[in-house]
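Excluded from the complex is one protein chain; the other protein chains are retained at their positions.
Moving on to subunit A:
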Amino acid sequence: MSKEIIKIEDLKREFTMGAETVRALRGVSFTINEGEFVTIMGSSGSGKSTLLNILGCLDQPTSGNYEIDGVKMKDLSKNQLATIRNEKIGFIFQSYNLLARTSALENVELPLFYNSKVSSEERKDRATKAIEMVGLSDRKDHTPSQLSGGQQQRVAIARSLVNNPVMILADEATGNLDTRTAYEIMSIFQELNKQGITIVFVTHEPDIALFSNRTIVLKDGNIIKDYQNHNIQSATEELAKLPKQDD
């Protein structure tokens, strides 16, 4: 049996909105093993983004346990959490969140700026390699406004890879993209997963879930389904099946 990367037990998260208390997560438990490609599905308001934020150490649960690599997140200080985010987690957002007027390469370098163990030569080196992995070597000097949505998301993926994280968390990473580009992005994720990187992918599109090996479905803050996908589709093959574009 492979190593447990993520282990959550009875995770609850409540928000206080004025006098009302919104219970976004009502006791969620699961474990994710190294090398898994998990999609978290659910309609809006199901708590999937809240869950991802907690998994990414951006938010704290109201109660319950969360362990990464056997380390309890509850026990860590703000600064230690920042280090975890920096070294173990790669985050990808729906709206890319690249720094404007900053070249693709520099955007990819960003996490390494906050890692004092990495020298500036190593930083350049690793960023260049990461950008090669997502196939954007020829555009590394372009700024986000000179790149298409798909290209921007690829820069964001390169940025999430650059610190060699143990897992990548994606929040609706294909949500702003057309089908063809979405499939291109998914094929990159599948490629990364093959190399052994654990991926947790939040989406509300069922066809995206077909590319993962496990799907967790949330509804109103509870897990209603958690199943293995035995018939994983290849994003590269699906891409080939799509009708050719006119241009």
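Just so we're on the same page, a contact is a pair of C-beta atoms (placed from the backbone, for glycine too) under 8 Å apart; a residue touches a chain by one contact, two chains touch by 3 or more; residues count from 1.
As a convention for this text, contacts and distances are computed from a predicted model.
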The chain that is not shown, which UniProt protein name from "Cytochrome B oxidoreductase", "ABC transporter permease", "Polysulfide reductase" or "Pyruvate dehydrogenase E1 component subunit alpha" does it carry?
"ABC transporter permease"
Return the single residue from A:Arg85, A:Arg139 or A:Arg214 that touches the missing chain.
A:Arg85
Which of A:Leu58, A:Ile224 or A:Leu242 contacts the chain that the document leaves out
A:Leu58
Listed residues A:Ser44, A:Ser116 or A:Ser145, member touching the removed chain
A:Ser116
List the subunit A residues touching the unshown chain?
53, 56, 58-59, 78-79, 82-83, 85-87, 91, 93, 97, 99, 101-102, 106, 110-111, 113-116, 159, 163
